[in-house]
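For this depiction, one protein chain was excluded, whereas all remaining protein chains were kept in their positions.
Chain IDs A, B and C follow the sequence of writing; residue 1 opens each chain.
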Amino acid sequence: MLGARGRIGSEAVRAVEAAEDMELVAALGRGDALSAVTEAGAQVAVELTTPGSVMENLEFLVGHGVHAVVGTTGWNDERLATLRGWLDASPDTGVLIAPNFSIGAVLTMAFAQQAARYFESVEVVELHHPNKADAPSGTATRTAQLIAAARAEAGLAGQPDATATALDGARGADVDGVPVHAVRLRGLLAHQEVLFGGEGETLTVRHDSLHHSSFMPGVLLGARRVGSAPGLTFGLEHFLDLN
Amino acid sequence: MLGARGRIGSEAVRAVEAAEDMELVAALGRGDALSAVTEAGAQVAVELTTPGSVMENLEFLVGHGVHAVVGTTGWNDERLATLRGWLDASPDTGVLIAPNFSIGAVLTMAFAQQAARYFESVEVVELHHPNKADAPSGTATRTAQLIAAARAEAGLAGQPDATATALDGARGADVDGVPVHAVRLRGLLAHQEVLFGGEGETLTVRHDSLHHSSFMPGVLLGARRVGSAPGLTFGLEHFLDLN
Amino acid sequence: MLGARGRIGSEAVRAVEAAEDMELVAALGRGDALSAVTEAGAQVAVELTTPGSVMENLEFLVGHGVHAVVGTTGWNDERLATLRGWLDASPDTGVLIAPNFSIGAVLTMAFAQQAARYFESVEVVELHHPNKADAPSGTATRTAQLIAAARAEAGLAGQPDATATALDGARGADVDGVPVHAVRLRGLLAHQEVLFGGEGETLTVRHDSLHHSSFMPGVLLGARRVGSAPGLTFGLEHFLDLN
Partner (left out) sequence: MLGARGRIGSEAVRAVEAAEDMELVAALGRGDALSAVTEAGAQVAVELTTPGSVMENLEFLVGHGVHAVVGTTGWNDERLATLRGWLDASPDTGVLIAPNFSIGAVLTMAFAQQAARYFESVEVVELHHPNKADAPSGTATRTAQLIAAARAEAGLAGQPDATATALDGARGADVDGVPVHAVRLRGLLAHQEVLFGGEGETLTVRHDSLHHSSFMPGVLLGARRVGSAPGLTFGLEHFLDLN
């Protein structure tokens, strides 16, 4: 565990310790030497540090054949290319980078993509605590983009909407033709609804994240699978068995 | 029944006929003489015609001491003043004008007003079929205004919202400080959610209108009560026993 | 269209007439000669009759190389074997039998199966009008069975449930270890929620059928695809592109 003393890292430590099929062999915080990872014989590292240290850590891990599950953010094309270079030189090593470890969030996006081509109408409503700085959430924007791409691929026309007079903002934000609404309420954590509508019926996929422990099952799932997926995997959805 | 051959009127005819405690004594359409109402001995008239004929009809009904339940729209201060004048001259007669006969919609507004003072956060999400011309719905706008008034009366401050960067429209329309979001989906009819949020909890009141027959119970309730409420009553909520 | 004068059949007639890529060439009711189908040059037949006539109709259709989309119920192993025999003798002909033509209902089941292996807890709540004779609905029972099978395949243990004292019925019906709850409310048509719960999060898939026209898109989709799917297809899900 790298970043083991952060809020998320310390929860991940507990999650690994509680998993019957795993053993925590090293828990590193800021300033600890990376050599502890290899000395402890770690097979998989969970990287939950910062954009400032993630590259150095991954260079070491991949160079020593330690698989990695990465939750640290800040990825761009250049960083990914560098990482791919290291992986080319260590072809048996696997790295999973996941922008979202919540299995519920990942499934919501997967289902939204699958359903998108079958319904005339679709909108996204995300609901968060009022301390959130951005609206809509990154997850909601990404979900809407994936839906829009699936609709385009299926050749669907624009959505039906006879709105003639509207108050400014009433119909939400337009993300590639998909309306996205952001609700901010005290008491909430992170929630998202994708609403599909067709002739005489609606289909709703809703994800409620009620506690930040929600991403632990995804971290564990990643740690179990990354060893059999050499190279770079971007997105937890690639480790889910969706048919 | 006045306006008995319209879409709503013909359903109201069926609803009255099906009610065990009522008898339909006259059903008038365009061009029928109003005298049929008094000749039939009607105690209560249901007025479901048009703004062009409602005043003439009410002058006759009030003048003859027939109580009236009115669903026809187009009311303004001048018309209400005229009607009040007729009622002053016929002090035992009652008239109910209801912008919305759906008991569920009326209760939603009543509950929203009651809850408003107890929660930091509140937003309204209304969902309708995509052929609707206005956004948000009149009911949603009215609900938001009632909530805002209740918050002001209770001395509540503005809602918490740390949004720093937002896509245009994401945070909905601002109705007196209450965000209102309008969703349009094929398959829906008319739906509204009022979401309240406080420390560690949320309270949601949701009304789903799945068929336009939903306002019949309100028409019947109005017809049963209007005879014991002399003068003008505006809004079905005044006939509901809310404590 | 076979069974074109029934309630469902007459709606299917309108749906086909409204579809730009289809032409209705024959609409048969009880007593009409099947030869009208071939005389009209029909490529695909929609069979919406009764268990008493469906076999005779399909024997004729398959025998004449007319593809068929079948909504009629009453299938058992013997009938399916007979139908397969006819199809063996007409290897280019396709028949789709669908217990449920609602795309939303079919997707709900598909998503429930995909999500089942990733969550500790799962329950099904179905909600219908109060005139329904069976509880839970066939769709809810089938959904629970599919979930149970997916859990078993993934090696999941029983669901966590510390209930020690319960009122009879409170925890729902047990369908292969999945609790199923049936709600009956005036005003509803047919609705179903599948609720999954894991560490810190829940995922809900909800299907609302608000009008019986909801199965028309599925009939049309079946009619478009059945011609390129020789042999017997059982279940609309096989014609949906789920990845």
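By definition in this document, a contact is a pair of C-beta atoms (placed from the backbone, for glycine too) under 8 Å apart; a residue touches a chain by one contact, two chains touch by 3 or more.
Everything numeric here is computed off the predicted structure, so don't read it as measured data.
Shown chains touched by the undisplayed chain in the intact complex: A, B, C. In the complete complex, the hidden chain is touched by one of C:56, C:88 or C:161, namely C:161. Looking at C:60, C:86, C:101 or C:196, the residue that reaches the missing chain in the full complex is C:196. Among C:17, C:39, C:174 or C:241, only C:174 touches the chain left out of the display. Residues of chain C in touch with the missing chain: 119-123, 125, 127, 130-136, 141, 159-175, 179-188, 195-202.
Within the entire complex, the positions of chain B that touch the omitted partner chain are 102-105, 107-108, 110-111, 113-115, 117-119, 196, 198-217, 221, 240-243.
On the side of chain A, the interface with the absent chain consists of residues 187-189, 208, 210-211, 214, using the contact rule stated above.
As a convention for this text, only the chains that are shown with their structure count from here on.
Annotation: 39 Å between the Cα-based centres of chain B and chain C. Looking at chain B, one finds that residues 187-188 touch two or more other chains.
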